[in-house]
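One protein chain is absent from this view; the other protein chains keep their places.
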Amino acid sequence: MPTRQRATQPDGATQPDGATQPAHAARTSQAARASQAATAKAQRQRPPEQYRSDDDPRIMLDREVGADLFEPIPPYPVRTEREAEFYTRGDGEMFLNVGPHHPATHGVLRLVLKLSGEQVVDVDPVLGYLHRGVEKICENSDYYHVIDQVDPLEYVSSLFQEWAAVLAFEQLMDVEVPPRAEYIRVLTSELLRVSSHTLFMGFLALDLGGLAPILYSFIERDEIVEMLAALTGARMLFNYFRIGGVNGDLNHEFLSRLGDWMSRAAKQTEANTGLLNENEIFVRRARGVGILDREMALRFGVTGGNLRASGVPFDVRRAHPYSVYPQLDFNVPTRLEGDSLARYLIRMDEVRESIRIIDQCLHNMPDGPVMAKLPRLLRPRPGRAWGAVEGPRGMLGVYAISDGSDQPFRFRIHDPSFLNLAVVPYLLPGNLLADTMAIVSSLDPVLGGIDK
Amino acid sequence: MSGSLDSYLVLSGLLFAIGTFGFLGRRNAISMLMSIELMLNAVNLTVVAFGAFVKPLQTHAAVIALLVIAVAAAEATVGLAIVIAIYRNRKTPLVDEYDSMSE
Amino acid sequence: MDRSLKRRLEARLSSQLRGPVRQRHDQTEIRIGPGDVPDVLRTLHDAVDLRFEILADLAGVDTGQEMQVVYHLWSETASDWLRVIVEGISRDDPRCPSATFLWIGAEWPEREAYDMFGIVFEGNRDLRRIFMPPDYTSFPLRKDFLLPDDAARSPGAGVRHVERPHAPAVVAGDPAAGIRRAPAS
Amino acid sequence: MPIGDTVPLTAIRWDDILFVVLAAMLLGSALLVVTMRDIIRCGLAMIAAFASLAGIYVLLGNPLIAATQVLVYIGAISVLVLFAIMLTQTKNAPARLVFQTQAWAAALAAVVIAAVIAISVTATTWPSAGAVAWTDTTRVAELLFSDYLLPFEVVSVLLTAAVVGGVLLARRDPDENEEDRP
Partner (left out) sequence: MTFATRTWDRMSLTSRLVAILVPLALILAVGSVVGILVILPATMDFLRANLPLVRFAVAVVGILVLTIPTAFVLIYLELKIIARMNLRVGPNRIGPWGAAMSLIHGFKVLSKEDFTPTGADLPVFTLAPVVTFLASVMTLLVIPFAPGLFGQDLNIGLLYFFAMGGLSVLGLLMAGWASFNKYSLLGGLRAAAQIVSYEIPLTLSVVGVVILAGTMSMNRLVLAQSGSALDWFAFKQPLAVLIFFIAATAEANRTPFDMTEADSEIVAGFATEYSGMRFGFFFFAEYVNVFIVSALLATLFFGGWTAPFNWPWPYNLNWLDASGIGVLWIPIAIIATVVVADVVAVAVRLVGGRSWSAPSAFGLGFLAAGVGIAAVVGLACFIAFDWVQGIFWFMTKTYVFVFTFVWMRGTLPRVRVDQLMGFAWKWLLPASLLNLFVTATAVVLLNQ
């Protein structure tokens, strides 16, 4: 089995002359043979020891610029089967580095594209430029502090990430959350969902070359973060949810801003979506591009709007109700096309549903406390808990293990963008370079969450 | 100098000779095509020069030159398409490596 | 809590289960050994009364004594999340069958678990590091890897246990520093 | 005092200076086309040759042909050539050997041709060769659509055929494409 061989193989650092055969030698396809030749060649031309970045095959070294025109990528000993396949170039193909600093990659995502002309043949996403080891940090902070550690993960809609963590901890501790707190959680996070989806619309248009929608969507976002700032004190990283409730009751400024916004939210949303829905160029760019069918969407573990655009009505709010969602009346919109346009339209439908939910929350909001009574130092009984909420990008989950101490023994964060982005190598091949942006953007990844 | 037909014709002849050398001497198929373009240009220069100096030929020469330019464009299109097609199969633009018809 | 799910699971997987099916809040938990992973996952996915179609999460866990791989699954037929814990994976040479034959999307979480714990998923055809740089030499979420202020004393730092089996797995230093506190469950 | 045909205080005509400069540019860049190693620079030198030839056409009183030269040769053919170069340029394209092994024979042939043409041209007296006269564009159009209608049509058919043929030749067959890919 290739992986076993690879795992027991001494790597390039121990044998710099590279006399060993690559691990995938068992594979007798043409690709393997070609990559063996490439490997041997690369090893012969290896730069001196002090210039080598141990075994990253994709780093373009200064020494090599100009030696091989436009051919910096052919790798050093490949590490996996997939890498051998990817870094074997066919006839007339070239590699193109998109990112990590590229205008259209939504953060520090790097996509190594294998192009034939302008057509994408294969793609290898490279992650980790924003990795901070949040899980490790959380395992070394106490339960209260975890919340502000997870806050900046999905920085576009940080309340959802807080909610997932809080949900898991509440299960660990068997805390009963007051109903008013639950309503406030739903209210604020649905507001943030509207903001996130509106922002998605703007960035999708921007990646397709339209300048105007992003500014219109920032107007919406600004109003929402301003009203949340009135409630929580921060515009972006709110740190508002607490184990057993929320930090502070609704205040007058929040409510007046919210009422102001609600009076025209629906109309404004229609106007903003009209910017793109009725734009022939936009619709033609997005329709039929990056089709993800139901079967593949399930096999890839895609969640959220991306899954619902492929026809699976999986929404954690309905599929596995939490908080007060069972008492609220809203629909789970689905579409069957599974293309970029469907993913866009699903999110716009969700904005309408969210506005309905906000309306119901405002009308049904009970009185009462917003925090449960909890000790100053939390030491839950040993156990395991899984809390999942439906974020704007899909299911946000937290898997927490307690060992009885005041810090979580294991704190696992599941981010939907991570699995949504994993679809990219499946969706891109066969499309044009320009569609890369339409597809990646329509999956709506947030790199803060992906890289943890 | 510029007033005599001879100088233009000699210039055209030199250009034609350079083109001939390029066509016969270069290995690269595209270089050879470029040399052919130079030779066609030399011919065109002759035609226009005659037109400019010989009164009865005047407008006729311009028409012929236009036709030659059009034919040259067609030739370049097809020639380059052939070069690219061959390049796709043989992976080299060098004509002396196109040594077998089969494969 | 979905009592019927417990019955169905016990009926279907009686031979592979290690220990009882536990239920708490809205989660049902089963434990299996690493050898049974492909069979159990396929049964969970395909059996008509189970149909666990959505892989919600795949996580690695280092308990201090052993490695675990934890799957969270969701199905329309049950009102509970199903948690499948693969236990009994050796810390020195952690290996577990890959779930990519069923869920292609498990590829990246498996890479993450490999990156963070060094668990080798056999059958994953792209098991590289995903977050840490390729020349990184340890597995940060292991319990014997301490945070940077203690990293020099961390027995887990600086060594790739799995990739260099010939290298000593334990580095000289304070052996007690490896495990900070008693493992859970 | 208007500027006349000649450079003030000398007998050198302005046209002569222009002619010499343009001819030198033409021959120089043509030589570069056939001798330079980097083929993309050969292409750029070819553009320079075409441009100086357009200048010579203006000297010959034929701005119509000059404009057509720029439009077709520089705007279309050169771009096509550069395009083809970029498509076929690989890392081993600037080959070690630029010329064929028999290039000396080609050079000899070229020198012979040049000599023959030069000698024969200077030895001949051309009948009715007068001064440079400017060409009337309208007259060219009339002639093109009356006396030369048949060649005109033939050329247009040829161009259409060339376009179709070029597309067919350069198109990559989708099936073949699949086989190519390892």
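When the chains are written out, they are named A, B, C and D in that same order, and each has its own residue count from 1.
Heads up, the rule we're going with is that a contact is a pair of C-beta atoms (placed from the backbone, for glycine too) under 8 Å apart; a residue touches a chain by one contact, two chains touch by 3 or more.
This one's a predicted model, so the numbers in the text were calculated from it and none came from an experiment.
The chain not shown here makes contact, within the complete complex, with A, D. Of the candidate positions A:V150, A:A205, A:V423 or A:L447, contact with the hidden chain is made by A:A205.
For the chain missing from the display, the contacting residue among D:L18, D:L31, D:V70 or D:V154 is D:V70, taking the whole complex into account. For subunit D, the residues touching the chain absent from view are 1-3, 38, 40-41, 44, 47, 63-64, 67-68, 70-71, 74-76, 78-80, 82-83, 86, 137. Against the chain not shown here, subunit A presents residues 65-66, 69-70, 94, 96, 102-104, 118, 205-212, 215-216, 219, 279, 281-282, 284-285, 432-437.
Basically, only the chains that are shown with their structure count from here on.
Subunit C has its Cα centroid 22 Å from the Cα centroid of subunit A. In this assembly, the C-alpha centroid of subunit A lies 57 Å from the C-alpha centroid of subunit D. Between subunit A and subunit B, the centres computed from C-alpha atoms are 58 Å apart.
The multi-chain contact residues of subunit A, meaning those touching 2 or more other chains, are 91. In subunit B, the residues touching two or more other chains are 88, 91. Of all residues in subunit C, those touching subunit A in their complex are 24-27, 29, 53-57, 59, 61-62, 70, 72, 74, 76, 79, 81, 83, 102-109, 112, 116, 120-135, 140-141, 145, 147, 162-165, 181-185.
The residues of subunit A lying in touch with subunit C in their complex are 1-4, 6-11, 13-14, 53-56, 79-83, 127-128, 131, 133, 135-137, 139-140, 171, 296, 298-303, 314, 319-320, 382-386, 388, 395, 397, 399, 401-405, 409-410, 412, 414, 418-419, 422-423, 426, 451-452. Residues 13, 15-16, 18-20, 23, 26-27, 30-31, 33-34, 39, 42-43, 46, 49-50, 53, 56-57, 59-62, 64-65, 68-69, 72-73, 76-77, 80-81, 83-85, 87-88, 90, 92-93, 95, 97-100, 102-103, 105-107, 109-111, 113-114, 117-118, 121-122, 126-133, 135-136, 139-140, 143-144, 147-148, 151-152, 155-156, 158-159, 161-163, 165-170, 172 of subunit D are the ones that touch subunit B when the two sit in their complex.
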